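Note that this complex is displayed minus one protein chain, with the remaining chains in position.
On to subunit A.
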Amino acid sequence: MTDQGPLLDVENLWVRFRSRAGMFEAVRGVSFTLGRERLGIVGESGSGKSMTGRALLRLIRPPGFVEADRMSLHGEDILQASETRMRQLRGGRISMIMQDPKFSLNPVMTVGQQMVEALRAHEKVTKAQARTRAIEMLDEVAIREPERVYDLYPHEVSGGMGQRIMIAMMLLPNPEILIADEPTSALDVSVQLQVLDIMDKLVRDRGMGLIFISHDLNLVAKFCDRIVIMYAGRIVETCKASELRQAKHPYTLGLLNSVPDLEHPRERLDVLARDPAWREAPSVSARQ
């Protein structure tokens, strides 16, 4: 494995769905790279941000299909890779955390069973070793009494705990890239930060690449190095998280100003006036 070049290189990515009413284009020619950094993808529902994340794992099922000029992981073409190879990559090299742990954890397996299963799908380890590593990992995501939680079923844990278990499970096979699709939207404000801090720390300690998909621009700005803003399947603007306040695109500004701010109250919130030209403007490249 070399450290040269980006982990992930995507050029001109399209996700289309065939429907009775003609072709629906969810992602329209998006280009970006991911190094050992934290990249945030922000947009409203329907902007194509989740579809971009799923396309990277080739999780788009017919009638949808993915096209790109290039989609490579460490120089390996993942657009043409076989299904067998993709199964090794998913979870092994690229992991994904979904929005709601209630739906992404298997309800009829204990936490431990599914963690061990996930690990043994990617690595040859004995059951005893897998168990030890799973418990260590639970400990790393700040779960108290990991041995006890190991034997619990998903319905016996809270939402915040479920999402930490999900993070532990996804990081167990030591992937290089983590795609987090709205990982905290289903959680309470008070636990959101804790979960994000844990995820952030683990990703940084391991030098992984993170793709953080969210509709919350301020949250993304706090946890990412670089931000991509999507609208109608295209990238309208990209910037460093630290320079978000200097963003220029009216859509980005609209998103920033529509959030009610506790400390800076306003009589009325700004409402996005959507300009049809945004939809037609060519996608900005976020390749580095």
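Quick note on the criterion: contacts are C-beta pairs under 8 Å (C-beta built on N, C-alpha and C of every residue); 3 or more make two chains touch, one makes a residue touch a chain; residues count from 1.
The criterion applied here is as follows: contacts and distances are computed from a predicted model.
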Protein name (UniProt record) of the chain left out of view, among "Iron ABC transporter permease", "AtuA-like ferredoxin-fold domain-containing protein", "Probable chemoreceptor glutamine deamidase CheD" or "Glutathione import ATP-binding protein GsiA": "Glutathione import ATP-binding protein GsiA"
Hidden partner chain, touching residue among A:125, A:142 or A:193: A:193
Which of A:62, A:260 or A:276 contacts the chain that the document leaves out: A:260
Of A:77, A:136, A:151 or A:270, the residue in touch with the unshown chain: A:270
Missing-partner contacts on subunit A, residue numbers: 44-45, 159, 188-193, 215-219, 222, 254-255, 258-263, 265-266, 268-272
